[in-house]
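The complex appears here without one of its protein chains, the remainder shown in place.
So, subunit A:
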Amino acid sequence: MSWEWDVIIEHFPRLLQGAILTLELVLFSGFAGLMLAVPLALMRVSSKPWIQALPFAYIFFFRGTPLLIQIFLVYYGSSQFEFIKNSALWPILREPYWCAIITFALHTAAYIAELLRGAIQSIPKGEIEAAKALGMSYPMMLRRIILPRAFGIMMPAYGNEVILMLKGSALASTITLLDLTGMARTIIARTYTPLEIFLAAGVIYLIISALLILLFRFLEKRFNRHQHWPNEKPKDLDPQHIEN
């Protein structure tokens, strides 16, 4: 067995090019997924069973089936129906790029909604009661209390979910996209050095996830900064400093 560093060095720029597409997919689908997850989670915590049913079925489907089948359902499945082919959506659903983003967003939204539901349910009851006592309306309570608190609570778990999505984004290579994995596969088809290129790609994934972990540590501190406030306590407010 021979290990060829040259192959890695020669193809490294192309791997980075793939890594940029991977980041793009994770970023766009992560953002869209988060937007979609908020209404899903809010419906899920509703006390009315008929409102709960839709997000329950959605979450059950997307968490219970493999991502690979979901991406095939969107990419290949949409071409089965004439009415989709004739609709304005077809130029989007024809492109593997948009199919990947749509599928990843739908997929990650189901997982985020579950996290968000748990977070909303674990907000101390007193905080909601206090908001009600102050006469806040539901939208105002949502904007000022529930969502900021829920984001702070779910932030560590959300970081894990983004890393899982980063790993899941490798499936974009199955619908011909040249993301990091797809790029590695095309390079290997030409050079036939699977170990070198796949391991190089693996190291790039590792670096991206390390960067994401750092980013989420920062975000977590920021969202939960009220819990660390003794560190940034202004001096005048400190009762120890009040002089008689």
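In the analysis below, a residue touches a chain if its C-beta (ideal position, glycine included) is under 8 Å from a C-beta of that chain, and two chains touch if they have at least 3 such contacts; residues count from 1.
Here is the rule we use: contacts and distances are computed from a predicted model.
Peer 1: Write down which listed name, "Acyl-CoA dehydrogenase-like protein", "ABC basic amino acid transporter, inner membrane subunit", "histidine kinase" or "Malonate decarboxylase beta subunit", is the UniProt protein name of the chain that is not shown.
Peer 2: Of "Acyl-CoA dehydrogenase-like protein", "ABC basic amino acid transporter, inner membrane subunit", "histidine kinase" or "Malonate decarboxylase beta subunit", the absent chain's UniProt record names it "ABC basic amino acid transporter, inner membrane subunit".
Peer 1: Out of A:Ser46, A:Ser79 or A:Thr176, point to the residue that touches the absent chain in the complete complex.
Peer 2: With A:Ser46, A:Ser79 or A:Thr176 as choices, the missing chain is touched by A:Ser79.
Peer 1: Taking the entire complex into account, which one of A:Val7, A:Ile59, A:Leu171 or A:Ile187 touches the absent chain?
Peer 2: A:Leu171
Peer 1: Of A:Leu36, A:Ala150 or A:Ala184, which sits in contact with the chain we cannot see?
Peer 2: Among A:Leu36, A:Ala150 or A:Ala184, only A:Ala184 touches the chain that is not shown.
Peer 1: Applying the definition given at the start, please give the residues of subunit A touching the unseen chain.
Peer 2: These residues of subunit A touch the chain that is not shown: 1, 60-61, 64-70, 72-73, 76-81, 163, 166-171, 173-174, 181, 184-185, 188, 194-195, 198-199, 201-202, 205-206, 209-210.
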